[in-house]
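The complex is shown incomplete by one protein chain, all other protein chains being positioned as in the whole.
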Amino acid sequence: MFYRLSGVYHTRYSATRQLWPIPADRWQIGAVAVLALAAPLYMSDLYLSSYLLPWLIFSAATLALTLLMGLAGQLHFGFGAVMAIGAYTSIHLARAGVPFELALLAAGLMAALIGCLFGAAALRVKGLYLVMATLAMQFLVDWVIVNVNAISGGAVATLQTPQVSYLFVPVASLTARYYLALLWAAIVTLLVLNIKRTSFGRALVAVRDKDFAAAVIGVNIFKYKLLAFFTSSFLGGVTGSILAFCFYQAVTPSQFNFDVTIQLVAMALVGGLGSVIGGFLGAGFVLLAPIVLLNLIARMTDAGWLNVSTTLMAHIPLMLYGAMIIGFLLFEPLGLAKIYDNARKYFLVWPFRHTQS
Amino acid sequence: MKRTHPSPTRRSLLKAAALAAGLGIGVVGVAQAQDKAPIQFATLMDFTRVYTFLTSEYSQGQQDYIKLVNMEGGVDGRPIKLIIKDHASYPERGIAQYNEARSDGAVFFDFLSTPVANALMPRANEDHLPMIAFAHGRADAADGQKFPYVFPAAAIYRSQAALLLQFIDEHEGGLKGKKIAFVHIDSPFGKEPIELLNKVSALKGFELKLFPYPVPGTEQAATWTEVRRYRPDKVIIWGAGPGQAVSIRGAVGNGIAPKDIHSVIWLSESDMQSFTGDTVVGLKRFTAVNTGTSPAILKRIVDKVITPGQGSGDKAKVGTTYYNIGVASMAIAVEAARLATKKLGAPLTGEKLKQGFEMLKDFTAEGLMPPLTITDKDHQGGGWGRVSEWDGKQWAPKSDWSHAFQDVVWQLIREDEAKAKK
Partner (left out) sequence: MSYFIELLINGALTGLMYSMVALGIVLIYKSSGVLNFAQGAMVMIGGYAVWLLAETGLPITLAIMLALLVMFAFGLLAERVLLRTMVGQPIIMIVMLTLGLDIFLRALGPGLLGTEPKHLDIGIGMAPLILGDVLTNRTYAVGGVIALVLIALALLFFRTRLGTKLRAVSDDHVSSWSVGISVERAVAISWGLAGLCAVAAGTMWGAVQGVDWSLTALLFPAVAVVILGGVDSILGALVAGLAVGILGSVIPGYVDSLVGGSTRDVVTSVVILLTILIRPYGMFGREDIERI
């Protein structure tokens, strides 16, 4: 009823290979797109600027990471550093007067270059050791940023983003910043969705599942691992720069430290590794759940239902954040994407109870 | 590898629905009537991550003082409500909470976290909402022309270092020819006074050497070995939290007399608890706000809030350094709100509160602080403070309220601004 399959006849191969072959999915995508495009019209500034905007940007970052971790199977615990490289590159270029469009491109390229450098070094190893190598990258990049005054901006260590315009639209008002973030999130989403359907994506999946086996069937694993690092770091770098320009409007080293890296990995995992919808769901969940919980607890103490010390109250969301990561891994290791998938399948065959696949 | 799931069940749907509901709660906005409602102050701080050593006592002081103010009739008959939240020093969370508090009608902000404050200073300016960065935050916030809505309202770090140097100059046999070791945490906060120290060192003719130690500051053994070899006459330690006790232990363990150690403002009674007896008696610290419960304002808090059992935390913490700093920060804000409503009339807005801050003249919070005068140019309020000495039980004042090398401090602020403009 909801996902009507009868009457959907594909007469061409291209029709069966399109991104969303089921009309109901297309309807939903269309509705979400319209809602997202119209958000500045019906949403208050508060929800637009402090929930929707960071959600979009962090979703883009999660998608970039999930491309590397979920699709190509290369673990990365230094993605905060990748975004930092992008943010700092673009802000310095923009301050030097380089057009923002070029600065964004350069941010991506620089992040990709340095990301590849570490990636290439890390390609000798995998699994746990890759985690360590990228972790070392995170700390090295952090150190360089904090200690090289030319990068961090000296003792004050906060760089304000200069006035820039993107395609002749000044990126200043909330609406403009929102649309730029939306545009970027849409680009990343389409890119990752499509990469999954190309030979490049299939090669990445082959490398992920077993790299030696992939080599046997003729996939150049070195090339594809490096390409995965390159693409993902490029997207991460641009996202870092979008985050700085559209959301923070300033750059400090702590915006991209190890905690942010963990947050990104948590987003990718909670959402479901390798899933695009999971990227959005995971980013939203990890980003917004602590805020919602905090508000909830604050309301409860205000109403007198809960009497705890300020210190304990402040720690409860962090506890729940940890517990949430543990809970997802224990009870739903495939993440929110799997929950969404279950729901979708339920409606797909409704009113029956079983799918064939 | 992969867990295979049976077809979707009712349970998983329930899970999805529960998640959706959980997210939905945040979207229910609460509109509040503005005229009769309380004045809202937002104290969005880091209770859980970097500033844990400080926040709970500081917030306790703020809460107790606001309770006192409300008992005594509030400001202009309106009570004050504190919005307290934990942003864990994450700028994105701080920004979200700031936006939310702003839309709830908060007119005053305190972030107590350098990264969050730095990220939000330009926004507070744009939105015309005053924020306090009491004795912390970046130096150029002292310039009321550049950041009209940001108030350090106490000596910024450079003024603190300047005052310590002046104390050495005046009370400990002069600076000339001395060897001073500056042992600091390797972060923007730790590096902030370096430029000032260099300038004053050229001015006064002392030798300065820098000894950075890594974040989070809990392991400094190698640093102190190096300091001892340098044989400094005086040591200035610049850190915060557990690193401070480690610094002192390192200094004393390496034969530096406690009387030669001088510390930044962040060294509290609980840091000193780990030193029993008189091992560190004589250690000096910059002080912006009197400690103890003897100032009149603290006595009233004890009588009216703490003794009736209304206190918001551990009684033993009342009157500690950080508690009193919390009281002072709120006393300044409340006084500014009073002045603003008296002179400019209700309802209180951000613009009026800002002008209220700039009306503060020789405000001492009933003997709690040095006389504070804020103008539209100087948001630091003169950079006043004093040096206190640890006497084994508490911090005893060793000098009168004064300020030092303010010309150098302001020269540096101008230089920074010129650099930023380039």
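As written, the chain order gives the labels A and B, with residue 1 at the start of each chain.
Here, a contact is a pair of C-beta atoms (placed from the backbone, for glycine too) under 8 Å apart; a residue touches a chain by one contact, two chains touch by 3 or more.
All values derive from a computational prediction rather than experimental measurement.
Of the candidate positions B:P38, B:P79, B:P214 or B:P371, contact with the unshown chain belongs to B:P214. Only one of B:R249, B:R300 or B:R338 touches the chain withheld from this view, namely B:R249.
Touch with the chain that is not drawn comes from one residue among B:T55, B:N324, B:T341 or B:Q406, which is B:T55. On the side of chain A, the interface with the absent chain consists of residues 69, 75, 121-122, 124-129, 131-133, 135-137, 139-140, 143, 146-147, 262, 265-266, 269, 273, 311-312, 314-316, 318-319, 321-326, 329-330, 333, using the contact rule stated above. By the touch definition given at the top, chain B reaches the unshown chain through residues 1, 47-49, 52-53, 55-57, 186, 209-216, 218-219, 221-223, 225-226, 228-229, 241-243, 245-246, 249-250, 252-255, 268, 270-271, 273-276, 279, 314.
Note that in this section only the chains that are shown with their structure count from here on.
Distance between chain A and chain B, defined via averaged C-alpha coordinates, is recorded as 34 Å. Every residue of chain B that touches chain A in the complex is listed here, in rising order: 2-3, 5, 7-9, 12-13, 15-16, 19, 22-23, 25-27, 29, 47-49, 56, 59-60, 63, 83-86, 88-93, 95-100, 102-103, 115, 118-119, 122-123, 138-140, 186-188, 191-192, 194-195, 312-313, 416, 419. For chain A in complex with chain B, the touching residues are 44-47, 49-51, 54, 146-147, 152, 154-158, 160, 247-250, 252, 254-255, 259, 284-285, 287-292, 294-296, 298, 309-311, 313-315, 317-318, 332-334, 336, 338-343, 345-346, 349, 353-355.
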